[in-house]
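Shown here: the complex without one of its protein chains, the others still in place.
The block that comes next holds chain A.
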Amino acid sequence: MLLLALALLCNLAAAALTITIPPSTHLPNPHVLPATTHATLTTLPSTNQDHILTASLTRSSTLVFRNIPSGNPESYLLDIRSSEFMFAPYRVDVAADGSILGIWETFRGNPWDNRGAEKYVVDVAGKRSADVVVEAKVLGRKGFYEERAKFSPLSLVKNPMILLAIVALVFTLGMPKLMENSMCPMPNSPSRESGLDVLIAHCAVDPEMRAEFEQQQRSSPLGGATSNAMAGGGFDLAGWMAGTAPGPMANAEGARGGATGRDAGGAARRRG
């Protein structure tokens, strides 16, 4: 009676499979794995036995399967599941007595016989070790969230549209200033005649060239368009905000063709 009770209650010291989770690039500290991390051994049952075995994560970041059922040789699929990390699936072959014959990496969506790297294989010649230890392989980490683009003034400046606008602004405001500055202060002054050479060297643009430039600018459709756009509000703000109309610079550029009529009008007015 006593012996029977003992036999009934005692756990059979069958082979144990221990999977350790080593630190890796994806998972530098395996202790951050949540408590829900678990491993399963799955196969189609040849008999109606408990055929899905589960092991929970231990404090030492290992997963231990005790009491692998014996009776029939089985080929198990070993999966390790954690909410955020993905692990490589393994193939675990078990002999009829419940001892482990071999463990290989396997590839999902590939034939079962297509085995990958060998993790463990039983030493036929030597004595059978009951406990098998293999290392799990972390494949990657799942990203659950979408990053939301943050508003920052710097990113606004990085925007090529804004950069173009700033350059344009610098040109419209800065060029006339530059022109005026570059104009020699008193080219006709007799008292400074002796220093003319210096002045010419100093001046970026000589007066003739400047006059020519001004003439050109006056007749240029770009200048006209810009001035029109500035004065008449030809820039479609709402459209630009909606992204349907091109930006201010593009508008100005686009207006090159269309603005000629206006410009002509302006010329007529000037003539009158």
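Throughout what follows, a residue touches a chain if its C-beta (ideal position, glycine included) is under 8 Å from a C-beta of that chain, and two chains touch if they have at least 3 such contacts; residues count from 1.
Following the convention adopted for this analysis, contacts and distances are computed from a predicted model.
Trainee: One chain is missing here; what is its name in UniProt, given the choices "S1 motif domain-containing protein", "Replication factor C subunit 5", "Dynactin subunit 6" or "ER membrane protein complex subunit 1"?
Mentor: Checked against "S1 motif domain-containing protein", "Replication factor C subunit 5", "Dynactin subunit 6" or "ER membrane protein complex subunit 1": the hidden chain maps to "ER membrane protein complex subunit 1".
Trainee: Pick out which of A:Ala16, A:Leu77 or A:Val122 touches the chain that's been left out of the picture.
Mentor: Of the candidates A:Ala16, A:Leu77 or A:Val122, A:Leu77 is in touch with the missing chain.
Trainee: Spell out, residue by residue, where the missing chain touches chain A.
Mentor: Missing-chain contacts on chain A: residues 1-2, 5-6, 8-9, 11, 34-36, 38, 40, 42-45, 51-52, 56-59, 67, 75, 77, 79, 81-84, 86, 89, 91, 107-113, 139-140, 142-149, 151, 173, 176, 218, 227, 230-231, 233, 237, 241, 269-270.
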